[in-house]
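To keep things clear, I will list the structure first and then write my remarks on it.
A single protein chain has been removed from this complex, and every other one stays in its place.
Letters A, B and C mark the chains in the order given here, with residues in each chain numbered from 1 onward.
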């Protein structure tokens, strides 16, 4: 049986090309998505540290109270990092921000109140955390970016949801394409299959070459897509890094492992599943006849 | 001949579904691209007005020179709009920007020089225009955003190039899918075609149902994609408008015409071309045998 | 020059098989010809040269003063519409109905479906398939398929009928009946008929010309 795997299948090279191409293209899109996702993840990390709630104490607050409240805040469940900004630091920040000298202000007293800079464990939870902090009476004002931050958060969440849906749709679409391709190549071999059946071949014997074809097409498409993606991302990241060094573009090397693993696993799995579904659907159809 | 168009084609419904789906999906992606493109266009317009070159005169410049230079600048080929900002306006802008009162500054003289705000006809040409303006001796300093603006411009250009390439790739891919689908459905009817040939049918007689099939699949896929896209964009724009009113999201109504025209033309053209290519390739193959 | 003319025709298949070896043959309009020969003698090959499924390696084939061995491809449809062929391997579309297979030569000619119906009724009677009209062709028995194939070859009243082993799957009585039908058709419409067969019984029963092929050579005509 193993010897006959592809022994007599002379035609259908066009189908093999078709299957290869479809998996190649879907895997390419998938890789693009993975790239986007990793990028987003990294940016998310960066955002997180800049999404900071500022909770201001009243100007006349005592240092003990500040310390107390800081510990209290630290104990809250949603809180990530907490940093104390005392009056002195607040002033020097202001001066450097507006590029001024101490003299320019001409103030005798330090008008800047101390504050806590609080980060959430997850960016998502920023608004809830802000609500929590507002409940603490010792703060005079709690500021977390409001409108603007809300919009960014919505954007982040929208991106993730849309991406997830896209991923799912992409998977279903790939599966559809692979299944149809294998179906077509099975139908192109109708006569062979009929003859094998009449010669007493088992289901497994007949299916084997198609499953094999599916997995091989999947693998070859996946590997090619992997290589092409890597080369593409190499140049893309090069370009992006020189053009927009401000953004936090991931390292090319960090892509190799996730892309490689996903490409090989996903594409061979897709090929396998597609072939299986195709075999089943064809068998069902011919049983109905 | 016309009567027989689909008279005897009993099988291959699965192929019809396949062709429909592939065109549907590619058209959907195309619509998405068109949406993105229109959005970008609109944003580009907005950017344009905010991409402004500021050319500063020396503090002690005379109003006549300013008027002269303004007319000179207006006559330059790349220039769009030109606006004069005199010292008074510059000062009041500064004050409102930093939320200060005139008294806070404590200055006797107005230290702000008059300047010209110059916009390019096309965002792309901003750097060249800036170079032109720098050649004018009457200006003390020409400022056009530098690094930052350059990066944005690169981004804009990158997006357009990438989009164009994507559009091309998408078109080729759709064509490939449609062609293979029609090829498959032709191959599934090998026997019919052989018999028609032996009965003395002309090329046209044999091709007609496949070309018809291609166009119909294209049209139905395109129209469905059009409807689905419209519904999708309706909700998307609703969501985007409430979430990010800052951005300049296009009107839903503006999408109907371009999407409709492109959907119907492109998809039926794709179907037609795909069918034609499929017929040709099959005929070539069978001629070789 | 005759109605159908083979002049020094050789046919060597790419695989190296010499199927026809210097065939010279002239057939007159209205003749009823039996092409007789053992298996592999070249009967089917000879017919394929007339239908232009194959081209001769050398030599010429003429039909009604038209040199079909060098006919351009785009004129093939015109040639084939004037032939009625019973193919040895039938060439029926299994998932079409009997009726659909039967009228396919008419549709090619542009005959309206309602007229096709009328013509089909007559032919179905002739080949005794009236009760199978709307059956799928793959449901027919071997002999019924051959009868259908013969019907299809006659429905458009061709000038030349080529029947390649039309009775291989038919019992003696039915076979005689059908060849009788062909004979009558030839008599009435003046069509030329060539029947490739192995059956000595048939050859002896009908007053036709006998052409004998042996290993690609004509040894009696």
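Heads up, the rule we're going with is that a residue touches a chain if its C-beta (ideal position, glycine included) is under 8 Å from a C-beta of that chain, and two chains touch if they have at least 3 such contacts.
Since the structure is predicted, the reported quantities are computational estimates derived from the model, not experimental observations.
A.B. asks: According to the contact rule at the top, which chains on display are touched by the left-out chain?
C.D. replies: A, C
A.B. asks: On chain C, where is the contact patch with the chain that was removed from view?
C.D. replies: So the residues of chain C touching the unseen chain are 13, 15, 17, 37-40, 44, 88-89, 135-136, 139, 141-144, 147, 164-165, 168-174, 198, 200.
A.B. asks: Tell me, which residues in chain A touch the chain that this view leaves out?
C.D. replies: The list for chain A reads 1, 3-4, 7-8, 10-11, 191-192, 194-203, 205.
Here, only the chains that are shown with their structure count from here on.
A.B. asks: I need the common contact partners of chain A and chain B, sorted by label.
C.D. replies: Both-contact set = empty.
A.B. asks: Select the chain at the greatest separation from chain C, using centres from the mean of Cα atoms.
C.D. replies: Centre of mass proxy via C-alpha means gives A as farthest from chain C.
A.B. asks: Which chain lies at the heart of the structure, taking centres as C-alpha averages?
C.D. replies: Closest to the centre of all protein C-alpha atoms: chain B.
A.B. asks: Once you find the CA centre of chain A and the CA centre of chain B, what distance in Å lies between them?
C.D. replies: So the centroids are 26 Å from each other.
A.B. asks: For chain A versus chain C, what separation do you get between their C-alpha means, in angstrom?
C.D. replies: One centre to the other, that is 67 Å.
A.B. asks: Could you state the distance in Å from the CA-based centre of chain B to that of chain C?
C.D. replies: 62
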